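Omission of a single protein chain aside, the complex is shown with its protein chains in their original locations.
Chains here go by letter, A and B, matching the order in which they are written, and residues are numbered from 1 within each.
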Amino acid sequence: MPTDNRRIQGPEISTPYCVFGSSTENEDEDGCFKSTDPLSSTRKDGRALLEHRKIYMKTGVVSQAKGSAYIELNNTKVICSVFDPREIPNRVEYSQHGELFCVLKFAPFSCTTRRSHQQDAEEKELSLNLKRALEPAVCRHEFPNFQVDIYVLILESDGGSLAASITCAGLALADAHVPMYDLVTAASLGVAGDVLMKDPSEEEEKLCSQHFERSNLNHGLITVSLMGAHTQITQVWQTGSMTTTCVSESLTHLIQSCEETYPIAQRCLVKSVVDTISKKKVPEQS
Amino acid sequence: MVKSTSYLFFFISFGNFLSVYFIFQNDLRNDGRSKQDYRPIELELDIVTHANGSARVRLANTDILVGVKTEIDVPTSNRPEEGKIEFFVDCSANATPEFEGKGGQDLATEIGNYLGSSFASPLSFDLKPLCILKGVQCWKLYVDILILECGGNLFDAVSLAVKAALYNTMVPRVETVAMDGGNVDLQLSGDPFDCWRLDITNIPCLVTLTKIGEHLIVDPTAEEEECSMASLVVAVTESGRINSLCKTSVGSLHPQTLTDALKVGVEVGVGLNKALNEALGREEKRLQSNKPERFGFLK
């Protein structure tokens, strides 16, 4: 690894202590499998298989940004801010459509193992997916030759980071008054064998990305983002190995989840508008 | 008067006032193909001598060269029983004017990432045989993809070339492994031809489905790509399983279109895999028979 003299460096090699860990509570792998036993329909955190986690959303969390949003799905916490359009740097030709510049970053402490300060391949891939998910929803012809900067920081990741980031960025864009056709909401789903799990946690995601010894079982993860009012899928991203029927079934569930999230996002935006108006009125009265 | 079977699409690219039009008449495209036809594909194996495996695929104007190199590496701590595979895509500046400077980098990352995720499942490519000694030594496959010319439909062509190159890859056989204190003592087979081959049966082929107007087409040319609003890449295995799915362009899709596209994609993908396997078999035979007999001690 190249040395970074702009930061304080620790020793070159340091390992997370969990690697050497031994715990008397034996909950490691057994507990994980128990959670997805097809016979029991409840998961480790007490949810039913097709139950989404509770969502908390808030806009206007970063005072310095044009628009910002924060989203929390239990332990998954994501913050996003959007800035005023600026000219696309290092571009000679005129571009007909405005661009979205998306940077997604995990905080160093957001995952079970420490993340580096530099953007890694996974973060680049997620950034691209985020961009693809938002592009169709933004009226990009309204700001030709300009780019809107979207920065997403995942403070804590417990599954569904991409879905949370997309929803969060969609809200932040709306909060920044960027012209849009529709709001974007996203949801994720995990498949392990015949079991479909909505909004899987980190542990469940890991389980879904492995496969079982019995071959030819479906497994994998799907994330879908949707423009609710137009019923248009803006991005779909699947990994793993599934049959076509399984993918189609998952898509139906995911679209339903996205549609459920949509009114929550709407309410959140309405609330922020009401708040701004009432705030503006107060000084006039006094 | 426009008949129900014939549509005229007129697209104008404002940047250079270039107008491209397509006539879908009786389900035919302007180059005479039907919606689900591929352009002619040429395949060559074993053309880079210093690589462990290589392949070149030419899909009409799209030209891809893939080389596979094997190296010994240490497995990651969370997957001690598995080998590694890494994709590196290089877009040659000659491939298309857009790749000049840093233009091709984003596309290269996208293709690399996507290949990575379609190979991620153990059901598509099992990394376990690549392990030499659990937790200590494994094979790492470096798959270098060079895009020589870009004539549309890069994803499909790249995946075909990668699958062919992996088919062609010879991994040296390890004779003995011994632990000497903290060091590993590896003995490779003395015979350079004593190799084993990778199992490629479940490696998926990527199928790009492009939506132009109301039509879903496969294998778009560069012009057709220019006119499309949405395209979808599906990784399909020979048995018809979907190993990865991603939307790759600007634009959105209706859920129904997506499900339809998936069906078409799987159908085409299965056919493509079969065709590739047959071609690989033929090419292999040709290579075997074409080996010139060598005479004399100076060779």
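Keep in mind that, in the parts below, contacts are C-beta pairs under 8 Å (C-beta built on N, C-alpha and C of every residue); 3 or more make two chains touch, one makes a residue touch a chain.
Here is the rule we use: contacts and distances are computed from a predicted model.
Of the names listed as "AAA+ ATPase domain-containing protein", "Trafficking protein particle complex subunit", "Ribosomal RNA-processing protein 43" or "RBR-type E3 ubiquitin transferase", the one that matches the UniProt record for the absent chain is "Ribosomal RNA-processing protein 43".
Among the displayed chains, contact with the absent chain in the complete complex occurs for A.
Contact with the chain not shown here comes from a single listed residue; of A:Y151, A:W237 or A:Y262, that residue is A:Y151. Remark: the omitted chain is touched by one listed residue; of A:P108, A:P144 or A:P263 this is A:P108. Against the chain not displayed here, chain A makes contact via residues 4, 6-11, 13-18, 20-25, 61-65, 75, 77, 79-81, 83-84, 103, 105, 107-112, 114, 117, 119, 149, 151-153, 155-158.
One rule holds for everything that comes next: only the chains that are shown with their structure count from here on.
Chain centres here are Cα means. That of chain A falls 28 Å from that of chain B.
Contacts from chain A toward chain B in the complex involve residues 19, 93-94, 96, 121, 124-125, 128-129, 132, 135-137, 209-211, 215-216, 219-220, 222, 227, 230-244, 247-248, 251-252, 255.
Chain B contributes residues 14-15, 77, 106, 109-110, 113, 116-118, 120-124, 232, 237, 240-255, 258-259, 262-263, 266 to its touches with chain A in the complex.
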